[in-house]
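Here the complex is missing one protein chain, while the rest keep their positions.
The block that comes next holds subunit A.
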Amino acid sequence: MNGREPVAVVGIGQTHHAAARRDVSLPGLVREAARRALDDAELTWADVDAVVIGKAPDFFEGVMMPELYLADALGAAGKPVLRVHTAGSVGGSTALVATSLVAARVQRTVLALAFEKQSESNAMWGLSLPVPFQQPLLAGAGGFFAPHVRAYIRRTGAPADIGVLVAHKDRRNALRNPYAHLHEHGLTLAQVRSSPMLWDPIRYSETCPSSDGACALVLTDRAGAARSPRPPAWVHGGAMRSEPTLFAGKDFVSPRAGRDCAAEVYRQAGITDPRREIDTAELYVPFSWYEPMWLENLGFAAEGEGWRLTASGATALGGELPVNPSGGVLSTNPIGASGLIRFAEAALQVRGEAGAHQVEGAAKALGHAYGGGAQFFSMWLVGSRPPTG
């Protein structure tokens, strides 16, 4: 990678995500994830050279300067501390900013952390402000996304049941992940199918929950990786792309920024056939139908064919390309942290440390995040072996 320092993930920490963590303050919540990441890496606060924080948009929980508010809890005194802000994709961008600090040899060991306490937020309405002269019509996040799902179904001719399959799969995967928020034991396909239609064509069980949680990663250089007590995950590629929220010609079903971002990650990582070369993917799927949509956008399936991959069972645990073995955003959604959780879960897989939701032999995994009405994308590809070249 042109003289860049190879970057390794040596510590991963998450909170047990839940609907409400009333027992801890925001500093207490982020501390829990950061502490677990340090423990995983067998490092102390003093071993961290810089801290990068990501969170959801300010009015979600009313914290305007998390870099100031949370510095003590993250042991940041005397160190650079940065805040990253890219809406729902922020967790991924946070990991990539931290990665770039190590890759550029600016810092040797960096703590990346993202969080959200939805129980103390106004995520639903913090983005639907009463702007003067505009007609209030918004119907919440689901109302924003549901027309795009309908457009996908029309464009591809997908059977109506695909979203139900995804929701059922991800909720079942979550049963294997002790950190997941939703543990819906005994959930059946019929129950998902008969759950209330909130924003037709999106059913209640096809939507993500509101969660409290935080996630942290310790990223380090080659020397740091050599000291790691557990196998590191190596960053083979990482990229961010953005595009306007609305413009003439925008493709909400398969946004160009997403395609371009994936292409750049694959170029860096030397991936030419993502479906064959990537063993598992953690994709940001807040509404079930986004799984087939992203499978196409990210090049795992040809245009119009993503739903076939889902329907074939290939994306289930044990399938050819398990997608969201952790249970994904459909099972855990502390918005500001959700992207970083995708990146962390991808890293857990290639380290062989994913426990009951481990994809056997996973050597390359994709972590994906998006946000801001398909405005921001961030992705990384991690591997069990150091990048070559």
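Going forward, a residue touches a chain if its C-beta (ideal position, glycine included) is under 8 Å from a C-beta of that chain, and two chains touch if they have at least 3 such contacts; residues count from 1.
Throughout what follows, contacts and distances are computed from a predicted model.
Colleague: One chain of this complex is not shown here; going by its UniProt record, which of these names is it: "NADH-quinone oxidoreductase subunit D", "Ferredoxin-NADP reductase", "DNA-binding protein" or "ABC transporter permease"?
Modeller: "DNA-binding protein"
Colleague: Could you tell me which of A:82, A:151, A:189 or A:263 touches the chain that is not displayed?
Modeller: Candidates A:82, A:151, A:189 or A:263; residue touching the omitted chain: A:151.
Colleague: With the missing chain put back, one of A:4, A:85, A:176 or A:250 would touch it. Which one?
Modeller: Checking the options A:4, A:85, A:176 or A:250, the one contacting the hidden chain is A:250.
Colleague: Thinking of the whole complex, not just what is shown, which of A:120, A:161, A:277 or A:353 touches the missing chain?
Modeller: A:120
Colleague: Extract the touching residues of subunit A with respect to the undisplayed chain.
Modeller: 21-28, 31, 45, 59, 61-62, 71-77, 117, 119-122, 124-126, 129-140, 142-143, 146-151, 154-155, 196-202, 244, 246-253
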